[in-house]
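Take a look at the structure set out below.
Here the complex is missing a single protein chain, while all its other protein chains stay put.
Note that the chains are named A, B and C in the order they appear, and that numbering of residues resets to 1 at the start of each chain.
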Amino acid sequence: MIQFNYICSFFLIVLGFYTIVTKYNLVKTVIGMSVMDYGVNLLIISIGYNPGGTAPIFTAGELTRASYFVDPIPQALTLTSIVIGACVTAMSMSLVIRMHESYGTLDTREIRRLRG
Amino acid sequence: MNFANMTDYHHFPIYAIMVLFLGAFIIAASGGKPSKNPNNPAGFRAWIALIATAASLCFLIALIRPVMLGGEVIAYWMGSRGISGGYAIGIALEVDALSLFFALLIATAVFVSAVYSIRYMVHDDCVPQYYVLYCLLAGGVLGLVLSGDIFNMFVMVEILTFAAVALTAFRTKVYGALEAAFKYLVVGCMGSTAILTGVIMLYAQYHTLNLAQLASLIPGTMNNATKLAFAFLYIGFSTKAFIVPFHPLAADAHGAAPASISVLISGVLTKSGIYGIMRLTYFLFQTMGLGRMQFMLVFIGSVSMFVCVTMALAQHDFKRLLAYHSISQIGYVLAAYHAMNHTLFKGLLFLAAGAVLHETGTTDLGKLGGLSKKMPHTTVLFLIGAFSISGVPPFNGFASKWMIYQASYQKAVDTGNIGFLLVTVIALVTSTLTLASFVKVSQSVFFGQLPKEYENVKEVPFGMRLAMGILAALCVVTGLFPKSVTALLTEPAAKAAANVGSYITSMGFKTSLPAVEVSFVEAGVWEPINWLLILCIALLAVTIVAVAGKYDRVSETTSENVETKYQLFYGGEENVYSQVGGGDLFWGFKHNWRHYFDFMHKLHSGVVNDYALWAVVALALAIVYMMIAL
Amino acid sequence: MTASIFLNGLQYLGYILIFPGFLFCFLCGMLLTGIDRKLVARMQKRVGPPILQPFYDFFKLCGKETIVPAAASRTTFLMAPLVGLAALVVIQLFIPIRGFSAFSGMADIIVILYLLLIPALAAILGAAASGSPYAGVGLSREMVTIIACELPLVLVLLAIAKTVGNAMGTGLCFSLSEIARYQVENGSLITKLSMIPAAVAFAMVIPGETGSHPFDTAEAETEICEGMHAEYSGAPLAVFKLSHAVKVLTMTSLFVALFFGGVGTGITAIDGVIVFALCVVATALFISFVHAVTARLKIEQVFKYYWTVVSGLALISLVLAWYGL
Partner (left out) sequence: MFKNLIAESTAKSPWLFHINSGSCNGCDIELVAVLTPRYDVERLGFKLAGSPRQADIVVVTGPVTKLSLDRVLRTIDQVPDPKCVVTMGSCPQSGNVFKGSYSVCAPLSKYVHVDVDIAGCAPKPEAIIDGLAKATEILKTKRGQM
């Protein structure tokens, strides 16, 4: 069933791309970026998943050869990635607010002073 | 831990990174209250940033001896967690000649730009925050190139993208700054996502994030997933290097950011992307048909070269023009080791543009003119940069471009691949087009007539000239001694890039890759020192004759009206302000290419969706190329 | 020991100042220009000026007052012609004359290509520094002409490098002195099939590089008041005129050195002086002929011509060279 996770995560990434490319609203663009991010997070966490594994939380004595747990590294990576994703969203939203103030619109087709 | 242990040079890489992050932390902790000194609104914080960048540079210079000359690869495990059971457990820094080469470039650019910033940022508010971001950006890039861990590379990419986006939008009042930052953020974020996807796909295959270990594991186990991962990683780092099709972002970002940051974007950020691509192709994926990969890189490099130089010819804004040139030169960098010179002269040019902006308040080529009378030093420094980037002998741009021509043509002959021949021709023609657009800049900004409103313009403060002077001196020196520079810096870096085996073994992993001997054969001859000597003698001879013959004699005038005599000739009319410059200077050239220029202008629409679409298309093409060609 | 160093230095100084340096460039360049003017006049059924006319022009200009416009950047304005002249003379030092070159092994053909940019660049910067809008238009045209000439020149030089490299078995040969030596030993390059279009293309580039008819749009005296030199008077103008003359010499002797380096009787002294001189004069006459029978083109036509016809010829030559013909 893990394949379903992979398909789903790539679907999310592509959905993010699709949103960014086709939607002309700045807020929707930001949403697209977030969706893309969630897709990658899902991918990371799925890669670390071992069917039937426990949570990778052990004290020094508990860890034995027989311990069976999910890969902890992707979880650490996901945490980092989530933090970064939140920062990206915050930053882009702040930019969107400032742009709305100075351009008076959220339509990307009108926010194109720099071109050519 | 005793002191002797602390000063061991194996610790220097982490010091070089941490001193910058520490600087950022101290500046942030000291609050955002501006100082009262009008010449330095950031007060002591500017000095902290300066000291941090200088210290970082010193640490890296100290590494030249063991790494560049000694050929050592420094492996540094953080927290002393090294390898266990054949797997890299800790997070590593890994410094070979290639890393150090890029790190030195970055540290130099960051240091010079910090010197420049002190006087340059006087007109802005929130300058303390500027230095926080500045140190973060510098630390992020340095961390990226010195890192031996691929996930750490991703984190550093995010840090530097963040700092760069914030700094691009730093002057929120500047025309289009917010917009440029947002576009950069969107496409940069897509790039980062691509990098992360690539990283995690590699991890899924090999269960390690250490570069050296990946490099030892990937050969022989290549499958479709790794190819896909490579495509993702390649596109991700391309967005950081701004090569085609991501060049419009660079143009927007450079135009809006303060000049000191433009220097970092062009000299530092793009280098991080280039470094990433090099690491990928030469280290991780060196077994997947290096010849084809090289050809792809060189091909994209040539496209970048040509597209961006023609776009630059059509620009009306000084910094935007420089931005396109920056990417055009990145094309040369992809093709070969032009990286160092690129950082030097591009930095110099952006600083000169910043000086013009600082004094006049505009970078519009159509409004400026005749500044050479008011800013003679800046003019000379700008001209050195312009000659360098255009590849006029004996400056450094020529030395490296010349090696590129020789090498690419040699390659074309050796492999019989006509593509490389095309690259040689494009490189040579691009160089002339570059010269053309810098003639345009010098005519429309520094020469020609001075507009009325700039009559009170003064030369920029000494601090800014000093920063430009350092870069100009480096440009001249590296141009005059290309052989020594090659021996000291670029050759070790090139050898390191080819020598994956030693990189892997020095980290403690096993590899079957043999050590490769790289030799440099040069087909041509060029001795800049002798040439310069002869030129100087010749020039001296001409000048002596000229001075002896009263070259600039002005006789007693016979006309009553002295003023009219020294006016310009306007067909008899009274002098009016008339400046030939701006965008249409090379009409004769553009007219023949008008369909191309129209097409390109429509293509660079400025809509963020379009640029995102390009990114997606590029990703798709990269995936297809990897799957089919390799 | 010191004496030999001194003598060596004196020898090199002699190279720079007398032959093939300044004095030689001055005399021969001026003579070539004089011949050019005379020939054009004869072709128009005029008597024409004396062959020494360029010398008179030069000395007259030296005796005129130099006016530096108030709007000009004085140092750049005055230094530009001198730098341009010095750079040109230095190029002439590198061009081998039948195997003899004053400073061999210091620059190859790609370097020469770039060194040729320096005089043009000096003229352009001088023009820009004068502040005149006529000069602005002129420098724009000059730059476009340079771009136009660059592509065919590049293709021709690559074709030569490949042909000589093929023949010598090294694959590639960029060195000018090697090319000259090869020709002395194995006959001129022009005898090779692949080099014929290249020679024609190079010959077409010479008028563009030197700014003679029909490609003299940059200094069109009747429409933009001498273009780049609109504000130049007196001695600096004289230096510019001299530079132009030297450039004619440089381009023609480069042409001869590249394509006719092996023509001759076999006796070195005669070949070195007489045959080479004859070849240079013949090339110059060809340029004059083109000058006399054509009218000035518009700048976009110049560009189009170079990037289609001339580049096409050069490309044919490169393709032929690529397949070893």
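Methods note: contacts are C-beta pairs under 8 Å (C-beta built on N, C-alpha and C of every residue); 3 or more make two chains touch, one makes a residue touch a chain.
From a predicted model like this one, the values you see are computed outputs, not experimental measurements.
Q: Quick one: which shown chains sit in contact with the chain that's not drawn?
A: In the entire complex, chains touched by the missing one are B, C.
Q: Sort through B:172, B:417, B:567 or B:605 and give me the one touching the missing partner chain.
A: In the full complex, the listed residue that touches the missing chain is B:567.
Q: Can you tell me which of C:85, C:198 or C:230 touches the chain that was removed from the display?
A: Answering carefully, the residue with contact to the hidden chain is C:230.
Q: Name, in rising order, the residues on subunit C that touch the hidden chain in the full complex.
A: Interface with the chain not displayed, on the subunit C side: 37, 41, 44-50, 53, 55-60, 62-67, 134, 219-222, 224-227, 229-234, 237.
Q: List every residue of subunit B that touches the chain not included in the displayed model.
A: Touch set of subunit B with respect to the missing chain: 549, 555, 557-559, 561, 564-565, 567, 569, 571-574.
Criterion: only the chains that are shown with their structure count from here on.
Q: Mapping chain-to-chain touches, which pattern fits: line, ring, star, complete or other?
A: The chain contacts form an open line.
Q: How many Å are there between the centre of subunit A and the centre of subunit C, using C-alpha atoms for each centre?
A: The mean C-alpha positions of subunit A and subunit C differ by 62 Å.
Q: Per the centroid of Cα atoms for each chain, what is the distance between subunit B and subunit C, given in Å?
A: Those two chain centres are 35 Å apart.
Q: Enumerate the contact residues on subunit B facing subunit A in the complex.
A: Residues of subunit B touching subunit A: 151, 155, 158, 162, 165-166, 169, 172, 175-176, 178-182, 185-186, 189-190, 192-193, 196-197, 200, 203-204, 207, 209, 251-252, 255-256, 311, 314-315, 320, 600-601, 604-609, 612-613, 616.
Q: Which of the residues in subunit A end up touching subunit B in this complex?
A: Within the complex, subunit A contacts subunit B at residues 13, 16-17, 20-24, 26, 29, 33, 36-37, 40, 43-44, 47, 71, 73-74, 77, 80-81, 84, 87-88, 91-92, 95-96, 98-99, 102-103, 108-109, 111-116.
Q: Please give the residue numbers of subunit B that touch subunit C in the complex, ascending.
A: Per the stated touch rule, the residues are 370, 372-373, 376, 379, 383, 387, 391-393, 398, 402, 405-406, 409-410, 413-414, 418, 421, 424-425, 428-429, 432-433, 435-436, 439-440, 442-443, 446-450, 523-527, 530-531, 534-535, 537-539, 541-543, 546, 549-555, 565-571, 575, 578-581, 585-589, 591-592.
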